[in-house]
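Notes to accompany the following structure.
A single protein chain has been removed from this complex, and every other one stays in its place.
Order as written gives the chain letters A and B; numbering starts at 1 within each chain.
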Amino acid sequence: MRWDWSLLAPEYLLAGWAALMALLGLWGRLRAYWLGYVAAAGALASAATSLIWLGDRTAFGDLLAVDHYTTFFRVTFGLIAASVCLISAGYVERFLRHHGEYYAILVVSVIGATYMAAAQELLSAYIALELLSFSLYVLASYAKMDLRSNEGGLKYMLLGAFSSALFLYGLGLIYAVTKTTHYQGIAEALAGDLGGTKGLALLGLSLIVVGLGFKVSAVPFHMWAPDAYEGAPLPVTAFISAISKAAGFALFLKLMVQAFLPLHDDWSPLLASLATVTMLLGNLVAVHQRNIKRLLAYSSIGQVGYLLAGIAALSPETANAASAVLLHLAGYVISNLAAFACVTVYYNWTGKEDIYEYRGLAERAPFVALALSISLFSLAGMPLFAGFVTKFVLFQAIAEADLLWLAAVAVFASFVSLYYYLMVMRQMYLVEPETRERLGVAWPEYGLVAVLVVAIFVVGLGPQPLFNAAQEAASLVYQGAATFAALSP
Amino acid sequence: MVGMEHAWVLPALPFGAFVLLMLAGRYLPRRGDLLAVGAMAASAVLFSFVLADLTDALAHGEFQGVFSGTDWLKFDTFHVRLGFYFDRLAAVMLAVVTYVGTLIFVYSMGYMKGDPRYGWFFAAMSLFAASMMTLVLADNLLLLYGAWEAVGFCSYLLIGFWHERRPAAEAAKKAFITTRIGDVGFLIGIVLLWREAGTFNLQEIFRFAQEGGYSTPYLTLAVLLLFAGAVGKSAQFPLHVWLPDAMEGPTPVSALIHAATMVVAGVYMVARTMPLFQEADPVALDVVTSLGLTTVVLSATIALVVRDVKRVIAYSTINSLGLMMVALGAGSVTAAMFYLFVHGFFKALLFLAAGNVLHATDRQTVDDLGGLARKMPLTAVAFGVGALAMAGLFPFAGFWAKDEILVAAREYHNQVAVAVLWVSVALAALYMGRLYTLVFTGQPRDRHVWEHAHEGPPIMVGPVLLLTLGAVVTGFLAFDQVGEALGLGGGIGQFVYLEEPHTFHMPWGEAIGSTLLVVASLGAAWAIWGGKGELAVQLGKRLQPLYLLLWNKYYMDDLYQWIVNRIVLAGGAVVAWFDRVVVNDTGVDGSAGLTALGGWLMRQLQTGKLPNYALAIATGAAVIGAVVLVSRM
Partner (left out) sequence: MVAELFQQYVGVVVATVAGFVLVGAALFANRLLAPRQATRAKGLTYECGMLPIGRGRLQIHFRYYLFAILFLVFDIEAVFLFPWALSFLDVGAMAFYEMLLFIIALGFGLYYAWRKGVLQWR
């Protein structure tokens, strides 16, 4: 067993950066606005550092793997955090207090997210999960004077604690059956003869699914999401929608492939039905939302449904579904961040977040309206945009896994989603604005939005590089599991 | 040297113009219209070079087509290559898109002058042009579908260009939803073809089909689903209802999108996939023929009573589209593409000339017009030429193309089709004669409007005159000698064909017969609607039931509305409430009502109370646990 401490360098960097952000905030020499840029630089530096291990396949002890999968997510999380820091810069300065702390917590949460992806055993995964969750609880209620923020944050924390308990109980049951918390050990034990304890193992698995389902806001464990999304400060909503989903699925995917693949036949229908409910409910309820944050919350629940369907389509034979999940996750994160960046820019100008307040935005701020339309189109999965490719590959993988009906539901749900995205666009383009007065120009935010929009097109038109990255990451997860596939009955 | 491998630049130019206009349109002089027009003109010039390269290659022997493309996605079992395929079929279609498109763009500079969203108009038109060219050049079904949706979306945007006007917004929605019904079939058809062949590439799918890879019923189903897409896009019965309403858009949009290019995309797609139709059960082509014939009859008769100038032309477009489908049903790609080509010119001409009238008078129905030939002589001549071309009088372009279709139907031994086509010829001459008579001759019905009418600015008259020329000369491409003189290596029959090229023989029977029929019909039109039009009034009274039937468009709109109201929105008070609160307030169409209902019911679960949420989680966990455990036993 090797304890190579240098493997964790990107996280040392993040931890150091968090301390730095706190100190900068404390000394107060730097304008709060620039803190966002400093924090973003840290997150980017951490993502860049992680590229050192590109192509390596090592592990920190037997706790954390440092391989393509981890690198994929280190980069993803780093970019998410950097984007959110940039989105935050203007917002946090104007609407929140204790700026340094905000960025410090944000940066720390990335560590939790990363270790969720990197963990090789359940306890490390759990601790990482809690690190991320606690950061998000605090961030969600960061607008101390805003009742909605307090309400959302409190609900998020209480229910989060509840689901964590369920997760832990599941973990305990799995340990009781397999006598180990290591993914590979679990898989070996589950592939063997379980005798009468298989029911217990399944119960444990179900509880873990419930816990993770809460973190990624799958129906029926999604109810915190709209409240927390609506209450949380806008950039935090963006952050929760991106990182808690991405990290949740990073853990979910790895766990399912490396630990629970031998029970595949048992959990696949379970996840397929969860996915169905999630897709349908998320997209149908979104139709009725009047607040853009709630709309995006439900739309992201719908997206979670697609991803869950992808996990249900995992198969012992090929890594296609796994790489499709990673691909769609990346596409979703990019599109969603772009949408939130636009919404935040608009909020900074006007302080409004109801959908009807977006009327005539095309005339008042054409760039923001166009960028928001592009990101919504991408979320809806229209051709040309990232969302189309990633959904296309995902649905194709689902259909190939003999879950044609699930793919059909997903396609139907996508058609529904187009409808409510068009509702927002209708307000922006087809309804007369209150005034024709042009809104200001926010160049730094525009820069970020432009980068994200370009990314949407790059992924939409030439997805091969991203796909290769996803495929390599996924295949590595599978290599560990492949040996057990043979053992499974 | 610019060659066929540069065909991908054609859509790239207007797309670049679109991006620039969207990003920096406000800062450009004249809102950047010159940029859009310039890009379109550059496409036209470039196309000429590409075409020259094609004719060179043709002169040097056997030529299939040129691919250029890249791998788009690739993993073990799944490989998508996206690219462009340039061949003679694409060349014919591109000629219409680039040449006619450029003229319409130039015309728009005059027509749209002073509109508050002038720049946006050119941006959307550029996006449309780029999507349309991509659609034509696509070498695979996936790209074709993407472009297909993109042109539909542009059409939606442009029909609703004046969305402040309620009818325009309604028409845009109707067009979008109606064509979407067809598109669902189209998409399923594509998926069916892909499932068996494992590729989206058209040529590979053709090869796969020719090697017998598909079972006949399967292939028949697939091509019929493809055809469903064409039915929506090309406004065939029973999905034709959106096209007349689409006339709410600006006239250049009607000319470019709803006459010359987008609506013929369905015809083009069927022509493109004709090898599949031939492999499928003959019933597939029979369906194409019969829907085409139905469309022809419906549209030609309705056009006789419509009073809105642009809508008459819209029905004539549906009529033409039906003719093209009949030609395809008879298996004659040549006749269909020839008609498509000349139709692009004379129909655009009709619309732009009508646009001149609208621009000069600000009136759109024949009740307010009349006697305009004296005020707008150039427009009157141009419109007359367009009308005669549509009617199919010798020697105008429509004559040659229509005769090709008559011959194709005769050679296909389809007596019903032949009979219906002859009726259609008579009707087309009748309603075009009627329209010309009512608008340009006789006494003005609204003196005030007539006095203020005047010829448009040169920028609008110029393109119209050029199109007039086109409506006369393009028909001569039927002659091999003309084609050879242009370097095409022969007439249209030698240029675009499915299996065997054929040389042009003057079909004397059809030519003389149709000429006599057209002259007689035009005479009848003059007699009925000329002068004070008393005969028309009498006929209307005598044949009142028929008149009402036609006036109400065979009650199809009402039927659809009834279906939407009764079936989609069925369910009593709840749904009625929905109709009021949701459907109207959010501008939802009826079909979304059911979706909204489901959403509303589910939203009731979201109470906002913490214990309820926790209970939901606990219940969920309990149910999952129970299901998993029970399923084990």
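We take it that a contact is a pair of C-beta atoms (placed from the backbone, for glycine too) under 8 Å apart; a residue touches a chain by one contact, two chains touch by 3 or more.
Keep in mind it's a predicted model, so treat the numbers as computed, not measured.
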Query - Interface partners of the hidden chain - shown chains only, full complex considered - result: A
Query raised in the report: Where the complex has a chain not shown, which of A:82, A:143, A:159 or A:177 is the residue touching it?
Result: A:177
Query - Touching residue (missing chain; options A:22, A:202, A:376 or A:398) - result: A:22
Report summary line: Out of A:180, A:197 or A:291, the sole contact with the unshown chain comes from A:197
Report task. Over the whole complex, note the residues of subunit A touching the chain we left out. Result -> 19, 22-23, 26, 176-177, 196-197, 200
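Following the convention adopted for this analysis, only the chains that are shown with their structure count from here on.
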Report summary line: So, in the complex, the side of subunit B touching subunit A is made of residues 22-23, 26, 71-78, 145-146, 149-150, 160, 163-164, 169, 586-588, 592, 595-596, 598-600, 602-603, 605-606, 608, 610, 612-614, 616-621, 624-625, 627-629, 631-632
Query raised in the report: For the complex, which residues does subunit A have touching subunit B?
Result: 154-155, 158-159, 162-163, 166, 198-199, 202-203, 205-207, 209-210, 213-214, 220-221, 223-224, 226-227, 266-267, 269-270, 274, 280-281, 284-288, 318, 320, 323, 366-367, 370, 382-384, 388-389, 393, 396, 400, 416, 419, 423, 426, 430, 432, 462-464, 467, 471
